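Below is one structure. I have some questions about it.
With one protein chain withheld, the remaining protein chains of the complex are depicted in position.
Presenting chain A:
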Amino acid sequence: MSASGAFPAAAGTSSSKAGAPAPAASGQSVNKRLQSELMSLMMGGDAGISAFPDGDNIFQWTGTITGGAGTVYEGLTFKLSLKFPTGYPYEAPAVTFNPPSCFHPNVDQYGNICLDILKEKWSAVYNVRTILLSIQSLLGDPNLDSPLNGHAASLWPNQADFKKALLKHKSSLPSGERRP
């Protein structure tokens, strides 16, 4: 009894020991992955999307997207905050509008975004660029079936009214899109 009981315990400690270096090693590789994503994003030169690490921490980025041409969002820019978990790219980054200045059926008043690839449909093949492009296309093509902002969803069918509400919303924000 005592012998058989000792084994699982030993196995438990050894596995936790073996587990300890893994996050550090994966932290390194996450770092590398984010660096190379940054490089491809910088070299890609996609119009209307951009992102860069906030400061000294490569796990925290600020993104900028410009509304697509031909949509009500054309000419408007929005700031995003991207937080990468240490499990990235196996776990999705937390992406929000920051400041929460986006008036959109799938964005709530706190800047949270309802986008399937950021939640249950996340896959490791996505990257910062695809996230930004998805959000950019979400702006012009909302999913009205599961709105986070009912008011916006109800206005959406009438684009002229929506645009009015959007601009009003945008200008009502004291800090606007600019941050100190």
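Quick notes
Just so we're on the same page, a contact is a pair of C-beta atoms (placed from the backbone, for glycine too) under 8 Å apart; a residue touches a chain by one contact, two chains touch by 3 or more; residues count from 1.
Note that in this section contacts and distances are computed from a predicted model.
Missing chain, UniProt protein name, picked from "Anaphase-promoting complex subunit 2", "S1 motif domain-containing protein", "GPI ethanolamine phosphate transferase 3" or "Mitochondrial inner membrane i-AAA protease supercomplex subunit MGR3": "Anaphase-promoting complex subunit 2". Only one of A:Met39, A:Ala69, A:Leu144 or A:Leu167 touches the chain withheld from this view, namely A:Met39. The chain not shown here is touched by just one of A:Pro53, A:Pro99 or A:Gly140, and that residue is A:Pro53.
Where chain A meets the omitted chain, the residues involved are 32, 35, 38-39, 41-43, 45, 50-54, 56, 58, 61-64, 79, 178-179.
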